Structure formats: C-alpha cells, structure tokens
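First, the structure itself, so that you have it in front of you.
One protein chain omitted, others in place.
Here is chain A:
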Amino acid sequence: MLVDLAGGWNPLVGRLAWSQIPYDNPILAPLFVAVVLGALMLLGLITYYGKWTYLWREWLTTVDHKKLGIMYIIIGLVMLFRGFIDGLMIRTQQAWAVGSQSSGVFGALHGYLTPFHFGQIYSAHGLIMILLAATPLLVGFMNIIVPIQIGARDMAYPYLNALGLWLTAAAGALIMISLFIGDFAHNGWFGYAPIFELQYSPGVGVDYWMWTLQLVALGTTLGGINILSTIIKMRAPGMTWGRLPIFVWASLSANVIALTSFPALQVALALVAADRYLGAHFFTAGLGGNLMLYTNLFWIWGHPEVYFVILPAFGMMSEIFPTFSEKPLFGYVTMVLASIAIAGVSWLVWLHHFFTMGAGPYVNSAFSVATMLVGIPTGVKVFNWAFTMYRGRLTFNAAMLWAIGALFLLLIGGLTGMMLAIPAINYMVHNSVFVVAHFHSMLMVIVYAIFASVIYWFPKVFGFKLDEFWAKTMFWLFSAGTALVFVPMYMLGFMGMTRRLDYVFNTAWQPYLLVMELGIVVYMFSVFAFFALLYVSIRDHAKNRVGADAWGTSRSLEWITHSPVPFYNFAVVPQINARDEAAWRRENGLEHIQPDHYDDIHMPNNTGVAIILGGLSFTLGFALTWRIWWLCLLSLIAIIALVIYRSFKGDPGYILTAAELEKMEQEAIRRASRIDGGHHLRPVRGDGWAQERADLPAAGTLYGLSSPMDHHK
C-alpha cells in the first residue's frame, strides 16, 4: 500500500464491506428495493416473451450506427431523468432548509439531506447532466444522422462505434452503482484540489467520480475519431465540402474539439489518481504541489467541452429552422466559418472559469477579451437563423417550437455569458447562483435542441411521427418550468446567494426558492407529458406513418431514403447534385425516383466483443474504485487479450446480394406508396438516383440569399 487508507482493506474484496451498503439510509434503501424489483420484472418480462436472442442479436451485439445511436439516446434519456431527480432533490432541500427555524428529518439538522449527502447529489447532478446525459444524447444524434446525411452506409469503424457506446454505458453503470455501494464524490462535478485528495476525501466517492469520468472520456474520444473519419472519408459522390449539411459541419468541428481536448481531462484525472493511489502530490497544498494546476488542467478540457456539446445543438437548430421556414439556410458559408471559429476560440478562454484565482489584470483582460470574441461567431449564427426565418413560410409545429425556445435561451445565456466575461462583474457574482443560472440557460439550449431533434428525426428513424399535441404540451410545461426555476435563480444570484448551499441562512430568499420549487414540479409534469407523448405516439403509430420526406419540406440528404431507414441506409449510394439534395430533387421533380438497378453491398458483421469490453471496463473501474487489485489485474489482462484477439481476427463482413436488396427495397417502396396515397407521386425506378444531373438547374442556395420556393405548392 503506497497510501494510508482509512477503514479496512483486505486482499479479497479490497475496501468493500457490508457497512458500505447504505441500507439504513431512508432515501436510498427503498430506492434500492424498487430498482431491484424493477430490474427483476424487466428481466422476467424479457424471459417470458423469449426476447433474449432478439436483444442479443439485434441490439447488444449490433454495429449498426442507427441502433447504436438509439442506444446512446436511451442511455442519455435515462441519465437525464436521473439528473433531473437529483435536481428535484437539490431544489427541495433548498426550499425547505431555510433559516434556523426550519425543521429537519432523516438525520439532517435542516431539510431532509445531510450536508455530506447533499454534496454527493450536486456533484452527481452536474457530472451526469453534462457527460452522461447531454454528451450521449448528442453523440447519439451524430451517430444516427451524420452517416445518412453524407450518404454513407455506416460509420468508418462500426466496431469502434459499438465500443464507444459500451464504454459510455459502463461509465453510466459505474455512477449508478455508487448510489447503492459506497458514496459518490462531494467535490462538485469538476472537482476541487485539495478536497479530492485522500486525506480530505478518504472514502471511495472521489474514486467513483474519477473512473466514471475516465471511462466516458475514453468512449467519447473513440466516438469522435470515428465521426471525424466518417465525415472525411465516407461521403457519397458529389458530397463536396461545400454541400455538407450544417449539422455535419457542426459535428465535424465539435469532434475536432473532442479529439483534441479530452486527452487533457484524462491526463488531469490520471494525475489525481497518482495522488490518491500512489501517494504523489501533484495537487496537494504542500510538497511542491499546486492546487490551481488541477483547476487549470481541468478547464483546458472543460471549456472546449462546453462547445463540444453546444456546437451539435447549433447544428440541429440549423437543420430545423430551414425545414419549417421552407427556405434554405441563410448564410451557409458564414455558418460553417462560425462553427470552426467557435471551435478555435474555445481553446483560448479557459481561464474565465477561475478569474478570481488572482492572476492579475493582464491575464484576466486577455482572457476576458478572448471570451467575448466567442460572441461574434455565435452572433453570426443567431442572425443567420433569424434571417432564415425572415419572410419564410413558418410552420409552428412542436419541433419548431423547441428550436425557437433554444434560440431564446441562447440569447439569455449568451448575454449573461458576456456579463460573466467581464472580470469586474465576474468577481462580484463568482460562485453565486447567477453563474449557475447562466450555464443552465446554455445547457437548456442543448436540451431544447435535443427535444426538437427527437421530434424532427423520430419519423426518419422509426417511420412514424410523434404526437403533436403531447409534444407541444410538453414544450409549454417545460418552458414554464424553465422560467419558474431560472428567473428567480438569476435574481438570487444578484442578491448574493452562493451556489451549493445545503442550508440557506437568509429567510428573505425563501419566496424565490419556493417559486423555484414550483418550477421543478412543473418540470416534473413535463416529464409526465413526455411519457404520455411516447405512449400515445406508439399507440397511434399506424395513423402517423410517413414516407421518405416526413415533413414535406425537408432539405438534406437523409430525407431521400426510406423511413424507417433500412439497415443499409441507401440501397444504391446516391449522386449528390446540390447543397440541399432532398430539396433540390423535389424542386426538379426527382423526389419519387428510385434506383433502377441494384448491386451487391458489403456490410459489417455484428460482434459481441464491444459489449464484453464494456463489461470488463466497468469491472476494472469498480475494482479500481474499491482497490481490489487482483480483479483490476484480471480485468485489465482480459481487456488487452480481447483487444489483441479482435485485432487479429478482424471482420471480413458479409455480402448482401442484389436480389435480397431488391426484395427489401420493393417492400419498402410498396409500403411508402401505401402511406403517401396520392399525396406524393408514386415512386418509380429510373435513372437520376445515382447519376449526376448537370442538365438540371442548381438550387439557388448560394449564401442562402435567393429562394426558389415560389413555385412550390
């Protein structure tokens, strides 16, 4: 043992002991029983209906980028729900534990959560929302949409894609298990030195936090490499850089950020691990350690990371506004340049997370100016979206409402961000809930863009639309919740309320805190509305089936293939003729053209290796957390052996013959013509799918200035 551990340790089970199971905790124990019963019921149902082989063959071993994307999104939604419950608990504690007269239950002096438990909840809330909800949701959408938008049949590395998903799942499982075995960290989602050092946090909470972050960082880096290679190497003929859909450009710039910045996080955490496991002192207060070096290293990654999550959200908005404005996106080139500029500047601003460190006026002014520079490309984007909608034929359906909501929140979050970029203001509101309200506004941009995208791309992936009524109900409830929670939070920030209070000393703040509690209850109703949305939509799916172009005004390439997208995406790789290919085909009367003949296609085989590696990584993380060395060694050796085995085995893939393909395509075309029923032209087979049509006029999308929409009914 290189470090002194508080509490027992034995070679067999490391630090694990019965006393680590919180069976006496009045909140966790009933939850644990409920989770176990729920899990048993789920497993029982799968067994009863005999779905294990289906689950294993079609989902757990799949390398299909759409199914992997759906699983990413399911993980993201589950974690979003968990993070929401954490938020609900935080809000309830702060509304309750106000003033010295407030009551206390469950061992807490005030409210219902002890300070130690409260610290774990806000740490888990932050980590989960950013890295296990927003990130998997966005990665999921990039996974599903990017290959279809560029005309590819799959990702460049299908197996790597599965590996990224299962590493993310392992990270999610690790943070979930910390609920019931041991504790979680109480050092905030980004961690503070030296509180996370072993002397000050002797438990396993920090170790859970650290290994969860490491796993999700690894998974996201692998996913980023895959998306970059896919965009660079797998584009369909004619899909030039100038014709790439904006969502693809946004994904490209976001993943450049991911690829370059995540290693900084992994190094920072590896140094924390050296401190906690090997007795090093990189971030200690003495012996040459430097506390602020940790903060510095963390935010070298942390700031680029927030743009890694916001850029895909901008990309989603750039797809949705043109579709429901029936106009090409305004300022395509400036949009691309703005994305790249945001990605570039994201590397120059990280000190604004610790202006109050005291680096002095020169450093603070330089980073202040750099931070404000971000406002220029972001402003360009906002004006581009506004000009896209200007004089457009707007449809205010649910997807559009969510996207407009994102735009409003971007204004609020962006302008408060400009305020925080001024060091003088930053010194005043540092560590206050004003900062919390600001970054929640920004993260809400992402949440709004994600729900807009769920509604927008759902019919492409599943073949039927979501119910408009419930989607709109959810939107209005969610927006009411947002206003009720975050407007008082901004106000409390100005009044000087600091963040992360488990006890609020000032009773004058209680009215605001009660309004915020009401807001979180309204949020809960929007969660119910989401469940209702899923239930009603699935119940009525037969009524809401759609053809290839689900919205009738769609613009980018994904809308020319069938809905739901077949596993091979495109039976014949299409020839791209214009920037908005689907809109161009519609304008030139080609939208009903199907390929005239089929060739054999080469597809990757499923593999169980990725999920097994995910399981082993979870085991490794768990063993490291509890310092069960034999299990660490065993799982590490197994991981290395399995990776080597898979590298030598490779995957020859399989051939889908032209005849099989033709049969499936015929079926899909028949289905589509039944749905469209006269509304659209009947699909016909002819040339024009995979041939360049230089004879037809180019769509007037140059810089988005002219719109050839007038002849469109």
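Note that in this section a residue touches a chain if its C-beta (ideal position, glycine included) is under 8 Å from a C-beta of that chain, and two chains touch if they have at least 3 such contacts; residues count from 1.
As a convention for this text, contacts and distances are computed from a predicted model.
The listed choices are "Energy-coupling factor transporter transmembrane protein EcfT", "Transport permease protein", "Competence protein ComFA" or "Cytochrome O ubiquinol oxidase"; the UniProt protein name belonging to the chain that is not shown reads "Cytochrome O ubiquinol oxidase".
Of the listed positions A:Thr61, A:Gln199 or A:Thr260, the one in contact with the omitted chain in the full complex is A:Thr260. Interface note: of A:Met292, A:Ala386, A:Ala508 or A:Ile644, the residue touching the hidden chain in the full complex is A:Met292.
Among A:Arg153, A:Lys381, A:His592 or A:Arg627, the one in contact with the hidden chain is A:Arg153.
The residue from A:Trp347, A:Phe439 or A:Phe567 that touches the chain not shown here is A:Trp347. Set against the missing chain, the residues A:Arg393, A:Arg539 or A:His602 yield one that touches it, A:His602. By the touch definition given at the top, chain A reaches the unshown chain through residues 153-154, 260, 264, 290, 292-293, 296, 300, 347-348, 351, 357-360, 362-363, 602-604, 650, 652-653.
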